[in-house]
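With one protein chain removed, the remaining protein chains of the complex are shown where they sit.
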Amino acid sequence: MARFEERGPRLPVAQATRVDKVHPRARTVRVLVALVSVVMALVMLLPVGVMVISAMKTRADVMSSPPKIFFKPTLEGLVLLLTDRAQLSEEDQTKMQALADQGKLGLFARIALSTGMEITGPSAYVTRLKNSVIIAGTSTVASVVLGLFAAYAFSRFAMRGKNDLLFFILSTRMLPAVVVTIPLFLMYRQLGLHDRHLGMIILYTVFNLSFSVWLLKGFIDEIPKEYEEAALVDGYTRMQAFFRIVLPQAVSGIAATVVFCLIFAWNEYAFALMLTSQRARTAPVGIATMMGRGGIEWSAIAAGAVGFLVPVVIITFALRKYLLRGITFGAIRG
Amino acid sequence: MATIELQKVEKKFAEAYAVKPLDLTIKDGEFVVLLGPSGCGKTTTLRMISGLETVTSGKILLNGKEVTWRHPSERDMAFVFQFYALYSHLSVRQNIAFPLQAQGVKNDEIERRVKEVVDILRIPHLLRARPGKLSGGDQQRVALARALVRKPAAFLMDEPLGALDAELRESMRAEIKNLHVAQHATTVYVTHDQIEAMAMGDRIVVMSKAEVQQVGTPIEVYYNPANLFVARFIGSPGMNLVKGQYAGGSVSLHGGNRYSVPPAWTSRLGSALGGAPDVILGFRPEAARVSPQGALNGEVYATDMYGGHTVLHVNINENEIVHIRSDRQSSYPMGTKVRFDIDPAMVRFFDPRTEQAVRGENPPSAAAEVS
Partner (left out) sequence: MPPTNEPQQTAGAIRIQPRRHLSDRSIQNLFIWPTLALLIAVNLFPLAYSLYFSFTNFLAVQNKPPGWVGFANFGTILNEPEMWHYFATTGRYALMSVGLQTIIGFGLAMLVRRKFFGSGLITTLILIPMMLSPAVVGMFWKMIYNPNFGFFNFIVGAGDAGKGVDMLASKWFGTSTPGLALFAVVIVDVWMWSPFVMLLVLSGLNAIPEYLYEAAAIDRASAWFQFRRITLPQVAPLLLIAVLFRTIEAFKAFDLIMPMTGGGPGDQTELIAVQLYRKAFLGTFQTGFSSALAYIILIIIVAASNVYIKYLNQIKGEA
């Protein structure tokens, strides 16, 4: 490449780079790297893509073999997921057919007619979804609020055995869920908390608490104490200093913590499986056990999986800055 | 043998200049200092010479051959970084041997050269140590050793003493200068510290806002600053620059003072200013002398005691303070009225509109002959 050494690059360089990085060979490598990255990202997302497609297939299409790449998209999976259906009686079918011929049939009625089933109401999954929202939301709020207070105290106050206490809190995160569930199962049964929202909320709050205390303490540690000390000297009480000075500065750390707690509670499966049955069961367990007429209802499962993942994907994108901060922060800063 | 030439070298980011087109010739064995405040383009210029930065246009020549687009390692130049850039997981010996190993030099040759270099820098006792455990000064010596071991045609140094504390900086300064003289090596040295530049440079390139303000020896730059920036930047404290109006052979300053322009200047000052009356009067603190019969007066605002001498901050009017150097060992109380004179050989004038210095008739006088 002697020509480069004499003439330089074809176009003038307007960024900060080294001379050897502008060499055509280096540039080609960079382009290749970018391409491979794109490919890798696509490969990583392929399974998700497959699921999204499956969610839009009819029951028959989903189970066709080999899998169809081109198909007519439908909302059938979603309907199967979210509704309970009953077989349409012969006479009802004829009545509806008559209406259809007159062009007086609405969208859902038409689907009912084509599948031979009519919608009787929301399915159990809808309840599960509602439970997920309630339980995940409430427990996140609780664990972040409690965690914030505790983190502040650990960060600012000296106390005997502080490091041991912190270690204890951190170690609870290390427990496998199953170790604690066996006695919890019995305890909850006795306390009447089994299969109740409150029971799950308490549990998720506690399990997120260790993580949120740990993470928030790290963030609060980074806020210089001088601000509060100046405020205290000026006559603010400790509480006022906490609310007016520390809290506003900790907002991004709080956001990161909220994201993580929310995602953990939303995705949680093991506890939900073992400590709930009908009333307070959450969506992940619901999805895994979706049974239809002929066995596992795959299109419904695909629809459910995709629907369940969508909020998480949205949150991941919207709050990726905080996510990245939280992950690297938590893992490195210990 | 290493002469470095920069021809119309410039660096642009989008539409903004990091370095405006610059011409510079560095002679063999010269110690040239690129001096200026942060962001002036000195480091970018140095990096372009080394190849760590691309030029947007222009040519860089080493001994007459163009090296603008050569790989940084093929320019026969060594680079010393501000933060040493030593590999923390390698020993000092391995760090110094690194460039030779990368070039494929034979092991016994490596041994020999490492030993040679380590003796020059007086750090043979550190060979086994890890850089992380060494003091700043020692780390910098190791970095210098690593640069030296390559026997390059030129040394490029980017604020190498910037990370050291003041005392260490002074002794290291002398060491580097000594090294330069002993090795007869062409050196390009970047710093923002004008004391360092004055102490070490054969020539200083004063830069500000991507542009070269002046190129000259320390004496030239000190006694004949080319513009207001250089006048202010060089010297601590910098040159006193006072606004005034020129008419009829004297400059009227705000606050009532009137300065009689020395005869050597009267002929050129009026035309140099293009007939406009605005002028800036410049004099260094040591060019003024407190005297009961002084032509100018003012009020003492503060006194800086340096032990061997004193610097008075004197208010000549509401807004302007000048610094006057005095040998007096005690301070004046605040508010004392003083009178002072300016040595006619050391006075300078500047055009406030162009910020350029008005050229004097002769190069500086008695002051320049002080050796």
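Just so it is clear, A and B label the chains in written order, and each chain counts residues from 1 on its own.
One rule holds for everything that comes next: contacts are C-beta pairs under 8 Å (C-beta built on N, C-alpha and C of every residue); 3 or more make two chains touch, one makes a residue touch a chain.
Because the structure is a prediction, the values reported are computed rather than measured.
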*May I ask which residue of B:34, B:52, B:148 or B:253 touches the chain that does not appear here?*
B:52
_Can you tell me which of A:56, A:169, A:256 or A:280 touches the chain that was removed from the display?_
A:169
*Of A:14, A:133, A:146 or A:247, the one touching the omitted chain in the full complex*: A:146
_Footprint left on subunit B by the chain that the document does not show_ = 50-52, 71-74, 77-79, 81, 83, 85, 87, 89-90, 98-99, 102-103, 150
*Which subunit A residues touch the hidden chain?*
18, 20, 30, 33-34, 36-38, 40-41, 44-45, 47-48, 50-51, 54, 62-67, 146-147, 149-150, 152-154, 157, 159, 165, 167-172, 174-187, 202-203, 205-206, 209-210, 213, 234-240, 263, 266-270, 273-274, 284-285, 287-288, 298, 301-302, 304-305, 308-309, 312-313, 315-317, 320, 323-324, 327-328, 331-334
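Methods note: only the chains that are shown with their structure count from here on.
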*Taking the complex as given, what residues does subunit B use to touch subunit A?*
12-14, 51-57, 66, 68-72
*Parts of subunit A lying in touch with subunit B, wherever the complex brings them together*: 4-9, 12-20, 22-23
